[in-house]
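Here the complex is missing one protein chain, while the rest keep their positions.
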Amino acid sequence: MSASKGSITNLNPKTKSIHRTLSAAKALLLCAAVFALLGAGDPATRFSEIGHRMMCVCGCNQILLECNHVGCPDSDGMRNELMASVSRGDSDSLVEQGFVQKYGPTVLAAPTMKGFDRMAYILPLVALFLGFGLVVTIVRTWKNRPAPAIAGGLRPVRGAELEQFRDQAGKETDL
Amino acid sequence: MMWLIICLALAVATFFYVFYLPGRLFLGPEKTRAGYLRERKDAVYENLRDLNFEHKAGKVPDADYTSLKSSLQDEAATLLAEIARLETNPVPQKGTRS
Partner (left out) sequence: MAEIGSFALLLALALSVYTFVAGIVALAFQKQTPQPAPQSGSQITHRSGASASVNDSSLVALLRRGSERIGETARRAGIATFAAVFLAAVVLVLCAFRDDFSIAYIFHHSNRDLSGPYKFAVLWSGQEGSLLFWSLLLAAYGFVLRLRYKTDPRLFAYASVVLAGVQIFFLMLVNFAANPFGILEGPLRPDGSGLNPLLQYPEMVIHPPMLYLGYVGFTVPFAFALGALIMKYPGEKWIHITRRWTMVTWAFLTCGVFLGAHWAYSVLGWGGYWGWDPVENASLMPWLTGTAFLHSVMMQEKRGMLKMWNMWLVFATFWLAILGTFLTRSGIISSVHAFAQSSIGGWFAWFLALSFVVFVFFFFKNKSHLISEHKLESLMSRESSFLFNNLLFVLLCFTVLWGTWFPKISELVQGNKVTVGGPFYNRVAIPVALLLLILTAIGPLLAWRKTSLESLKRNFLWPTVGAIAVAIFLMLTPQKWGAPFGLKPWQDIAYFYSLMAIGLSVLVTLTVASEFYRGGRVISKHTGQNMFASMVQLTHRNTRRYGGYIVHFGVVVVIIGFAGSAFNQDKEMEMKSGDKLTIGAYTLVCRSSTEDDNPNYFSQWAILDVYKGGKQIDAMTPERRFYHASQQTSTMPFIRSTLNEDLYLVFEGVNQDNGRPILRAHLNPLVMWVWMGVWIILGGTILALVPNAPAPVRVPAPARLQQQAQPAPVATGD
């Protein structure tokens, strides 16, 4: 914030006012973010949130806070570590990094948003958009294509014969 | 030893069941072109009834109803005409058999 204040002095009044507005907006955003963090900062909530994003590493394949077997060699220790980190006020990413370093990347219950892991999320999204585009294209193409010839090598009928059979079909299917 | 006898009896019984064919074989209806066209006619009729119903239920507006019904009736008429031709003037056909 101070850097932007400093830079304002060298600008004309109009630009200054724009910058002031921007700074105010930034400040507001920051406040909102702080409040949001404060809201999320309740240690019990954070413990639960982060704990549900981690796995127990004993091999039970369960979410850390859902691991339910007494005598599990890992989950109690991990929960205590998590509680300690949350109480210390470590940020979410710091807590997660610490766990990844200690237990390996499989401790996180879902791929991260970094590196190749991002592909896990990107590919289904790409498939959704591509698929959507494809279906729209298909619908348009099929709509605009000429009516296919009647299957089975049938000749269209004309004249009185057409009218007679059209009439018959109409009557037989009337409600 | 007992199991050997059971297995042997089993094999003989199976062999007998599979290969002893004394009766008449059921070969089923041979699908004819007229039969095939009738199936298609039934499908078009179903679509027509469906359209009538959806129109009455308020899903298809009058303008669309008229044009859709007309095209379905054309399709049905083509099929009915061909079926009628086949029935009045039976020619051995194997067009739809494969």
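Should a chain be cited, it is by its letter among A and B, assigned in written order, with residues numbered from 1 in that chain.
What we mean here is this: a residue touches a chain if its C-beta (ideal position, glycine included) is under 8 Å from a C-beta of that chain, and two chains touch if they have at least 3 such contacts.
From a predicted model like this one, the values you see are computed outputs, not experimental measurements.
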>> For review purposes, identify every residue of chain B that touches the missing chain, sorted by number.
In response: 3-4, 6-7, 10-11, 14, 17-19, 21, 23-36, 38-40, 42-43, 45-47, 49-51, 53-54, 56-61, 64, 68, 80, 83-84, 86-87, 90-94, 96-98
> In terms of residues, what is the contact footprint of the unshown chain on chain A?
Replying inline: 52-53, 55, 60-63, 66-71, 104-112, 115-117, 120-121, 123-125, 127-128, 131-132, 134-135, 138-140, 142-143, 145-148, 150-152, 168, 171-175
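Note that in this section only the chains that are shown with their structure count from here on.
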> Roughly how many whole angstrom separate the Cα centroids of chain A and chain B?
Replying inline: 48
> Any idea which chain B residues touch chain A in the complex?
Replying inline: 33, 36-37, 40, 44-45, 48-49, 52-53, 56, 69, 72-82, 84, 95-96
> Hey, which residues of chain A end up touching chain B in the complex?
Replying inline: 150-157, 161-162, 164-166, 168-170, 172-175
